[in-house]
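The complex is shown incomplete by one protein chain, all other protein chains being positioned as in the whole.
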Amino acid sequence: MFSLDFLINALSLGSLYALIALGLVIVYGILKLVNFAYGELIMVGGYALFMLGNLPALPWLVMALIAVTIAMLTSYLTERVAFRPVREKSLTAILITSFAVSTLLQNAALLIVSSRSRAVQFPAIFSGSVRLGNVDIANRNILVIVTSTLLLIALTLLLKRTILGIALRAAADKFQMTRMLGVPANLIISVAFVISGLLAGVVSLFWIGRVGSVTPTIGLSPLLIAFVATVIGGMNSLEGAVVGGYLYGFLFSIISLILPQNLLDYREALMFSIVILILLFKPEGLIRGTYSGERVG
Amino acid sequence: MKITTWLKNIFTEHSTLFILITPLIIIALVTDLLDDTLTERIVITMFINLILVLGLQLFMGNGGTLNFAHIGFMGIGAYASVIFSMTPQAKSIGLPDLYPIFNPIQLPFLMALLLGGLIAAFCAAIISFPLMRLSDAAAVITSFALLVIIHVVLVHWDNITAGPQTLFGVDRYTDLWMSVIWGIGFIILAYWFKESSIGLKLRASRDDRYAAATIGINMVIVRWVAFTLSAFMAGIAGGLWAHFITSFSPKAFYLTETFVILAMLVVGGPGGVSGAVVGTLIVSIVREGLRTIESAINIGQLLPSTLVGFAEVFLAIALIVILIFRPGGIMGGREIRWLKKRPLSQKNEDGTNTTIS
Partner (left out) sequence: MLAIENILVRYGSITALHDISIKVQTGELVALIGANGAGKTTTLTTVAGNLKPVTGDIQFENTSIASLSPEQIIRKGIAIVPEGREIFASLTVEENLKLGAYIRRDRSEFKRDLDETVTMFPILGERIHQQGGTLSGGEQQQLAVARALMSHPKLLMMDEPSLGLAPALVDQIFELIVKLHDSGMTILLVEQNVERTLDIVKRAYLLKNGRVEAEGAPEVIRKHVDIESVYLGSKVN
């Protein structure tokens, strides 16, 4: 049952989910904000790719880089324009703001582009496959695994080796104390949003690579995945998010394999029931973070 | 305290109710006189939204925790009431996979409606009890998870619903006055709840759950009662809406509607019943205005493509602006009243005694 084929599939799904979850948690850690607009960053990346595809003869890698940059920029702008002014108000206020930002971006896409899905061009390498032994492995899966591994290594280096990264981790633990050491609050929060946007941008390349097209509501599924993965892994640590992502990827693959078709429809409901149960009985998730529950404000 | 003794004070102590209800009745009367289908449609929708907003206010405003699942219970109320109100013939077409046991049952509309509300409340009561102790991010994610679960179930459980397809063949029972009476009834209920001892306990636990616990308030119980009641209101709203719109699919009970209801409450101010009413009125008016502009542009073909999402973009921006500059909403958590609340047992100007009990 657990053939090489299956393992590679599950691993690539897990890698993607890990990136998705990490992008959500990096902001949550600092602002305690469950950012509902996170999925829309993925959508923005997708539309950027779609629009760039209409331009003549840009190399795909350049287009991808621009799309990721646009997702980062959008993330930064949402922080600057919407989240920063409400940051020190109630938790409810900032949550509703993120819900409003999500609606805003979705409907802006509807307004500017269309509600119909738009096909996005991907280079041939995405659709090809390599033969390993007696199984075909989709190139796309290998690309996801490699890219996410490299990205996770780069982020780990950033968080462990640079003063900004250390400050980011410190701020997720004790925000006020970090400020009292001279670390500017705005800088740290902006950096968190930019990293979140970076991850969303990279995710959008692969997510839309799977689906082949982009719609205004495409961000919802990754957002839900991020919720499940972070709750499984533990919302209070970045490691937890990554572990949760991989775990959810495997869990999802296994469930898809063993669940009978008529129950498969309820897969999402099942996952979310698990989420609720975890929050009730093991709210710290699998990886117990060391962060305090302190909130900015 | 009894609602009846307390309605007597509607001009003095509880002038809020009078001030809130009067303009709504005027709106209803004018609509009735105008006899214009479009206006009636807008006003009925507004009253149904009002019930949803009041229900959300009851739990969220008094309890202080965000609830994303509200619209899910609206969906439950809609489908449940429809199952009991449709004729067997209509059911065999609209709900082909319905459990046969339900097929012959057809109840009078009001009973079906009430049953829909009760089923929504019952589901809420069962599911929510263990969730009520959660706060902050955990509470938000669970309520969101609940909305997703309800949605998935509505989409796939085609023995109860029409699956992802649109359900046709519902009779139209909800008219203008039906929606108005329920709307006003729920204003009174929401206001009464807020002022009641359990509402007070809920508000106390919102302000400081630990302090409330030390004076013997069981936060889980009071939240649970509020959540169940709020789901009942959502269920009734769903039933009314289903029998007004007559054809719908599970998509109607998801994030778009959640956003609209949340926006209405937050714009008005979640802290009070006045906020819920004012927010519903203002957002409804603005939304209809924007829609009119939108359709005028589309009909006149002023733009190369059809304009969609304009109203929502505007609403989202307005919501963010309100949260930045007036996080308590327009009403800031206060209730509209023409007299200041008097201290206990103070002589009124007219010499009578008013006692708050």
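Order of writing sets the chain letters: A and B. Residues in each chain are counted from 1.
As a convention for this text, contacts are C-beta pairs under 8 Å (C-beta built on N, C-alpha and C of every residue); 3 or more make two chains touch, one makes a residue touch a chain.
Not measured: the values here are computed from a predicted model.
S.K.: Which visible chains touch the chain that is not shown?
M.R.: Counted over the whole complex, the chain not pictured touches A.
S.K.: For the chain left off this view, which of A:Gly128, A:Pro184 or A:Gly212 is in contact with it?
M.R.: Checking each option in A:Gly128, A:Pro184 or A:Gly212, the one touching the absent chain turns out to be A:Pro184.
S.K.: Using the definition of touch stated at the top, determine which of A:Ala167, A:Ile195 or A:Ile218 touches the missing chain.
M.R.: A:Ala167
S.K.: Residue by residue, what part of chain A touches the chain that was omitted?
M.R.: Within chain A, the residues that touch the unshown chain are 163, 166-167, 169-170, 173-174, 176-185, 237, 289-291.
Heads up, the rule we're going with is that only the chains that are shown with their structure count from here on.
S.K.: Between chain A and chain B, what is the separation of their C-alpha centroids in Å?
M.R.: Computed from C-alpha means, the inter-chain centre distance equals 33 Å.
S.K.: Which of the residues in chain B end up touching chain A in this complex?
M.R.: Residues of chain B touching chain A: 60, 64-66, 130-131, 134, 136-138, 140-142, 144-146, 148-149, 152-153, 155-156, 255, 259, 262-263, 266, 270, 305, 307-310, 312-313, 315-317, 319-320, 323-324, 327.
S.K.: Can you list the chain A residues touching chain B in their complex?
M.R.: Going by the criterion above, the answer is residues 28, 32, 34, 82, 85-86, 89-93, 95-97, 99-101, 103-104, 106-111, 114-115, 216, 220, 224, 227, 231, 235, 265-266, 268-269, 272-273, 275-276, 279-280, 283, 293, 295.
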